[in-house]
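Of the protein chains in this complex, all but one are displayed in their positions.
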Amino acid sequence: MTNKTDVLIVGGGVIGCAAAYYLSKKGVAVTVLEKAQIGEGGSSRNGGGVRQSGRDPRELPLAMYGIEHLWPTLSEELGMDVEYYKKGNLRLAKTEKHLEILQGLTDRAVAKGLGVKMIDANEVKAINPYLSDEVIGASWCPTDGHANPMLTTLAYYRKARELGAKFITGETVKTIKKVKGQARLLTTDFAEYEANTIIVAAGFESNDILGSVGLHVPMNRVLLEALVTEAQPKMFEQMLGTAEADFYGHQSTHGSFVFGGSSGIDAYTSDYDTPITQGMTAPSICRGIMGYFPDLADAKIVRTWAGWIDECADHIPVISKVDEVPGLIVACGFSGHGFGISPTVGTLLAEMAMDEPLTLDLSELRYDRFKAKI
Amino acid sequence: MKRYELIVIGAGPAGLSAAIEAARAGMQTIVFDENAKPGGQLFKQIHKFFGSKEHKAKIRGYDIGDDLLREAEALGVKVVLNATVVGIYEGKEITVMIGDGITHYKGDAVIVATGASENMVTFPGWTLPGVIGAGAAQTMMNLHGIKPGHRVLMLGTGNVGLVVSYQLLQAGCEVVCLVDAAKRVGGYGVHASKVTRTGVPFYLGHTIKAIEGDGKVEKVTIAALDDTWAFIEGSDMTFEVDTVCLAVGLSPMSQLTKTAGCDMMANVPVTNGYGETSVPGIYAAGDVSGIEEASSAMIEGRIAGADAAYQAGYLTEVAFKTIVEANEASLDQLRQGMFGPDERGKVQTTTDEGIALSTTLLEKGYLAENEIGYFPGVETRQKGIYPVIECTQNIPCNPCQDACVKGCISIGDKITSLPVVGENIDCTGCGLCVASCSGQSIFLIEEKAEENIAYVSMPYEFLPLPERGDRGLALNRSGEVVCETEIIKLRSSKAMDKTNILTIKVPLDMAMKARFFKPLTEGGAKNA
Partner (left out) sequence: MHKRLDRSIDLGPYVAGPDDDMIICRCEEITKGEIRKAVHEGMFTTTEIRRFLRTGMGLCQGQTCGNLVRRIVATELGVSVGEIEYAVARAPFRPIAMKTLANEVEEG
């Protein structure tokens, strides 16, 4: 017995749920197949950044579009608060070298039309008085911000479900099958499904499925960790990062601080079925944070966790139809910065699946862009 | 990072026992405990334990705790207190928060003995200050010397609810009643009897409907339940209390084993017969691996410690097997009887000996007078002094047998057998049996028919101790006043380990009725 629908989506993370929502909004019949539970992967583990600064120029337009057109009204549209703040992003510097790195990022972004600039220590302190005196400058992007990734993912899911999208969790997609040249069938560990269009948005595990139609996205799975404190009195609303990306984070609506970071060795951890934390990482992140925020020294940490980044070879995602597998759309390899562009990506995937003209040009994110160096 | 051959997490009965066994075999062992005092639940247990001598029967929990600690230290085990294990990582690495920093350790083997935490039930008002777990009340009283409240209602009649209710009385609290949704008392009948004879009623088949109060517990309403668990109209009873204790079960604190990737069955790590989880070298022992009691925890700890030592090459296979067999036999003994795991869920009607179980005991918490005569511990006499053992359920316990040098009491090899008071006994009235009975269910009767009086001697563990000549009231098993009385004798001795033998004078026909003494004090306060 084959279950038929218009669009099948593999992966119940923020990308899959957003796509399901935008498709359902168009009246398209959608079924989402998720092997674990909604938002189990990076979608619930990331630091919540909604930013344009620091992005690859090929990806930047997606971020800018989302912040201008989608994020500001997302809570209203989805009928629940996704805790979106558009209060800016400070990327902090303590040394001259940091300033150089930030200047480079800033110049690239300005060239692409982004309103980001370098500011000095006094200006930094004026924006965020809690920062250590050791901060000598920062890049400042006033239109960047953050949101709650768990709530955003579940909000998309909830609304899509309300509009009729079918979600099945605990079912693992195994293979894609072509029927007369078109990718039409999915087999899972439970049943078979058929659709006109299949979107694979399954993070690193996308390759497990794409292999069945001879495809492979060059990705590595890289571990990152995060931690969260108990609620603190309201301090600031900007998104924060550092020049060397040793930690990044924000204060949530709840009052708790969420910070992500790494020990530097995380990429070389043992391979487990679930991402697990390392003993050395959280202490390192804490030292990093305290170096910029001495006030947080007494804040109690209540939880740490780890997540995997599906790090693509050139650090930006594949969001693309596949010419030789018509009917298949791939959306994975978000390399640790998929959350901020998820509303845009969801919108584009819905357009792509329905063969509508795309709001943004995605030619630089094609599946076949990976070339040898010589 | 420092590596130890064995890291034990939790210095309670399971943890210390594991450390002792492993260290005895030669393993380099360290134990971490987040508390300021070691011993886990043991230091809160001020009552005498059950079982047999090898299970430390008739010894009070805190003494067992002290013994274990001394034994561990004598074997060179390092016990680090105020040391909270905050994380467990691959390679059996742990991070321990000590003071204002953390230290990383690695163990060749890790034994998780973190115990359990208390369950909650909800009803309107359950979040009001004054609603606390029974274990929390016990910690307050026995570790910190603080009364949890003045007037207390206890929800739950398992052993925790029963034991803590008695301890609340000992601490000077008023216990208004015990309540349980179940139709029968969940814990030992003897634990219930200790409470009911002081005048505390039990309401089985009831539960809490609501708690009310302005910012704190002020009153609680209970009601009876029908077979569909719905409240029965018109059965409400309201009590003015300031504290409600919840004794509704425990759940393993198994976060460490979960995080370490051990296979779990519900919230319990799956272990093999030696306490090893699915992750080689990680063990779970004690309540964390399934709720039982301190006695079983100690044995599980020893088995796990022995296995760790064996796997590390410190024990030969023969030596290891010997230790395991002895401990398994011991554990098996504890798991026999009416309350053993195999009997769970069954509705028993008779003892192993074929005697009808007292339904009053099960449904109200006290023996009815007309039920007692059937039990082998009750052999009423005309001449001289003799013990009356009101122990009517098969539980693993036998210290009374060893207590009597005259051989008046026998239980036999099967320690769950009911104690038998022989027919032609030579009782001297020394009272050692009374003091040795962890269930406080042994009384001495001396009938003086010619004077139409009887002397009843009972175990007494309340302060302030009354004195010879004090007048008071005699209560029967259900806590009703049966007559006025006077204290004839009060005996205390080191051998009796804080169980005082109180002898009262009652009319002859009260000999099988009078079972508790309530002083006649003006203010009503019983205790210092």
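In order of appearance the chains are A and B, and numbering begins at 1 in each one.
Here is the rule we use: contacts are C-beta pairs under 8 Å (C-beta built on N, C-alpha and C of every residue); 3 or more make two chains touch, one makes a residue touch a chain.
Because the structure is a prediction, the values reported are computed rather than measured.
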Which displayed chains the unshown chain touches: A, B
Which residue of A:A121, A:I136 or A:I168 touches the chain not shown here: A:I168
Contact partner of the left-out chain, one of B:G76, B:G91 or B:P124: B:P124
Selected residue (touches chain absent from view) among A:T277, A:S320 or A:S335: A:T277
Contact residue for the chain not shown (choose from A:K125, A:R158, A:R221 or A:R366): A:R158
Touching residues (missing chain, whole complex) on subunit B: 1-2, 34, 84-89, 95, 97-98, 100-105, 117, 119-120, 122-124, 126-127, 251, 253-256, 258-259, 264, 266-267
Where the unshown chain meets subunit A, residue by residue: 35-40, 44, 150-151, 153-154, 157-158, 161-162, 166-171, 190, 228-230, 254, 277, 282-283, 286-287, 289-290, 296-305
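The definition used in the following text is that only the chains that are shown with their structure count from here on.
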Between subunit B and subunit A, distance of the C-alpha-averaged centres to the nearest whole Å: 54
Subunit B-facing residues of subunit A, complex: 269-270, 272, 276-280, 282-283, 304
Residues of subunit B touching subunit A in the complex: 87, 89-90, 93-95, 102, 104, 259, 261
